[in-house]
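The complex is shown incomplete by one protein chain, all other protein chains being positioned as in the whole.
By letter and in written order, the chains are A, B and C; residue numbering begins at 1 in each of them.
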Amino acid sequence: MILHLRKNVSARDKKDLLRRLALRGVQVHYSPGSDEAILAAIGDRKAIEEENLEAHPAVARVLPLDTSFKLASREFRPERAEVRVGDLAFGGKRIHVMAGPCSVENREDLLALARELKEGGASVLRGGAFKPRTSPYSFQGLGEEGLRILAEARAETGLLVVTEVMDTRDVELVCRYADIVQVGARNVQNFALLKEVGRTRKPVLLKRGMMTTINEYLMSAEYVMSGGNYDVILCERGIRSFDSATRNMMDLASVPLIHHWSHLPIIVDPSHGTGHWRWVSPLALAGVAAGADGLMVEVHARPEKAYSDGDQSLLPERFRNLMSDLRKIAAVVGRTLA
Amino acid sequence: MILHLRKNVSARDKKDLLRRLALRGVQVHYSPGSDEAILAAIGDRKAIEEENLEAHPAVARVLPLDTSFKLASREFRPERAEVRVGDLAFGGKRIHVMAGPCSVENREDLLALARELKEGGASVLRGGAFKPRTSPYSFQGLGEEGLRILAEARAETGLLVVTEVMDTRDVELVCRYADIVQVGARNVQNFALLKEVGRTRKPVLLKRGMMTTINEYLMSAEYVMSGGNYDVILCERGIRSFDSATRNMMDLASVPLIHHWSHLPIIVDPSHGTGHWRWVSPLALAGVAAGADGLMVEVHARPEKAYSDGDQSLLPERFRNLMSDLRKIAAVVGRTLA
Amino acid sequence: MILHLRKNVSARDKKDLLRRLALRGVQVHYSPGSDEAILAAIGDRKAIEEENLEAHPAVARVLPLDTSFKLASREFRPERAEVRVGDLAFGGKRIHVMAGPCSVENREDLLALARELKEGGASVLRGGAFKPRTSPYSFQGLGEEGLRILAEARAETGLLVVTEVMDTRDVELVCRYADIVQVGARNVQNFALLKEVGRTRKPVLLKRGMMTTINEYLMSAEYVMSGGNYDVILCERGIRSFDSATRNMMDLASVPLIHHWSHLPIIVDPSHGTGHWRWVSPLALAGVAAGADGLMVEVHARPEKAYSDGDQSLLPERFRNLMSDLRKIAAVVGRTLA
Partner (left out) sequence: MILHLRKNVSARDKKDLLRRLALRGVQVHYSPGSDEAILAAIGDRKAIEEENLEAHPAVARVLPLDTSFKLASREFRPERAEVRVGDLAFGGKRIHVMAGPCSVENREDLLALARELKEGGASVLRGGAFKPRTSPYSFQGLGEEGLRILAEARAETGLLVVTEVMDTRDVELVCRYADIVQVGARNVQNFALLKEVGRTRKPVLLKRGMMTTINEYLMSAEYVMSGGNYDVILCERGIRSFDSATRNMMDLASVPLIHHWSHLPIIVDPSHGTGHWRWVSPLALAGVAAGADGLMVEVHARPEKAYSDGDQSLLPERFRNLMSDLRKIAAVVGRTLA
């Protein structure tokens, strides 16, 4: 249930309202975009209704929620959220590009690539230290050593760092190094992990799963937000289809749909979304044309030597060309690129 | 098998080559883009190999085909095809927009809408006279009366006409009225119909089916082309997925993939691709950003009264706004809009 | 709308009812299982409602239809239909097996195989004379010559014949030879073809499409039935999924679902449903355990030489073993095998 408070609500009335909700065992969240004028009351619907909140002096309007997600909904936060990470804001006029290799492979290559990406216009450096691999015998990532290398690249280039966490026990460790902590597609309904990152106050990049409906996806965001961490960035990275011509099938309609139903920002990842560098640039342009708030793209200086996902990695020069086209598309849809 | 002929091949050598192929029961197609210098020899592979064509004086090079589609392949026609319809060329620098109602409903409304679309910048008028409907009790279209109304709209506005054919027995009739004959998504593997339109010399708009892989889709184009009708325009209109948030799921990666594998032009239909007018414009822009050669979009002056597909129809003013944005996106990717 | 007539309705009252419906432009169908006591009135709902049929002396009960299919629904025909073909009844206690090669390849092989199948316990001989092939360059079937061979096999063995029709122009021809005319998976929404077979009085085997929901599937059956041909046999043959481990994915829940929603019989085709002979027998047993009214299975004496679908064809001896197991499973679920 969403409550709009009266404009000049007194401190006493507000306190009384909160006390009543607390006695009913109701969880209260303030809409961050609203200067505490809108709040979500989450709990047993019947108990809330018995309280007859319409009549309470602090309450201007009571809105029942017709979506299953609450904190992620536009009812809770009518304006688009800006998720702030360092100096950046995701979801505003400016779109941001996250780029980097699939995995952190070694210090030298990562530092060299990070410098190129910074020059090329990227804002955030991506790179996996803990890698979800279909086979237990594939390269599983460098672990904390990888995190250290990412932090060094940040120190040197000023790029922010996004990297994946796969285990509830690693959340604290990853948060120590990363600016944005990523929950990958395979963990989109790993509810224990969602709750754990929801307990932190670190921005979360939550990737859509291969089989996740948009409603389920927003429910997964809701898991993070219900822990009090509202800084969720969504990412369309392709869903699974019957056609093996591409690795996944990008659902670009998810961009306007999520903007319509939710205030959360959404970026697109055409590298995983298509699985081959050749289709990455056209789909990146398409994603921004459809309204995406940013881009995640894999770049590697020697894709043929990459430990993972070499096929879908752009060469640095292709990345620079993409950034140049992206700038023009962004302008057409009223956005700018850093 | 693809044969590149020698530059200065003599008439006698060429005649000998064709005679040999004919004796082997081999079907010969000339690449329309090549001034008869490239030809596809289609027939029993072993029989062709026995002929030892590499040694023939007319032949410069023999290329085995590693795709299952032949006439639709880049091997047969290395440059992108331009499919000419009246004054228009699909697949060239200029992109074209097909617009109109889902069904032709009556004369007055169609003529009024056609005038608006012409002013708005459309090149081709769409409208169904024979309608494929899931239920036998839904409006099935006006039939020939609908075709006549379309022809009248063309006469008045100069717009070309595209309309669907569903029955082999109606191909001749529809071809009499239409400039482009459409084979719909549900008939993408109606091989009898594909063969029948392949016997005409009318440009064909072949829509992708809800469950058609890109390879199967190009094989369906091959059915039309193997009848000698090379003027096929493809159309991505969304495939079926597990998520009911949109009517279909647009696979925009199909645009660069088809351009890579085939010389055929491909347009996108975000009306069927999303099922709701709200998502049509973002996906239309995305499609052109991804490289589409044109657009098909449903427009209706009173969508709430439409006999079919009202939800996904743009109002005329929204259509004009879309055209204006489209023009700018087109420019970024090196195209122009009529 | 479904009307239950009064038990002792007078001829005059009934005539009056039908006249009123006719004046409203309403189509009337009698439930074949009900001795004309139940009828479906199909037409403009509002017009029907204005007639106030509840008050009519011929009418005992008016049921609004809450399904989109009407003649295929249990409301129209509460008991399971038995579709009679020659001496056989599909949908009764006895289950029937259709078997044969994918394509009719030549007279000698077909006659020899037909004899083996008859001995093995099959009731119906399958074999394609018109073949839907993804590639225009693959074997397209023997056409009428194939139909003649099938008829000869029937004459010799007593097996009934089922074979596919792909073109509205061939319906009459195929009906001349076949006992059951098949509409294939790719034509499940070829509405022109459905209407054409609906005009005949030949039993129709309607295969489910690769991406057809059960509701859409029953709507396709409705197309046939709305032409007055109620003899439709459904066939689950696998839908398309994301996993290429099998050719298609059999949806065996469709069997009890269709029995719950519709009176129509449904058989299963594990040959197309799995794409490999190794999985055919387990899935055939599973289908009958789930309640299927019969089986369609591909058998070939030399699968490695088959013109099409050799991989999924059983050898005749494997077919005999399957029939023996099938008999026992049928008994457990209260059915018998011819």
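Annotations for the structure displayed:
Basically, a residue touches a chain if its C-beta (ideal position, glycine included) is under 8 Å from a C-beta of that chain, and two chains touch if they have at least 3 such contacts.
In this text, all values refer to a predicted model and were calculated from it rather than measured experimentally.
Across the entire complex, the residue among A:222, A:298 or A:325 in touch with the chain not shown is A:222.
If you put the hidden chain back, the residue from C:63, C:173, C:286 or C:301 that touches it is C:286.
Counting over the whole complex, chain A has residues 42, 68, 70, 132-137, 166-170, 186-187, 189-193, 195, 209-211, 216, 219, 222-223, 226, 240 touching the chain that is not drawn.
Where chain B meets the missing chain, the touching residues are 240-242, 244. Listed by residue number, the positions of chain C touching the unshown chain are 211, 213-215, 239, 241-246, 249-257, 260, 273-274, 278-279, 282-283, 285-291, 325, 328-329, 332-333.
By our rule, only the chains that are shown with their structure count from here on.
Counting the residue numbers used at the interface between chain B and chain C, over half appear in both copies, so the two copies meet with largely the same residues. Chain A and chain B, compared by their mean Cα positions, are separated by 38 Å.
If you average the Cα atoms of chain B and of chain C, the two centres end up 34 Å apart. Contact of a single residue of chain A with at least two other chains is seen at positions 241-242, 244.
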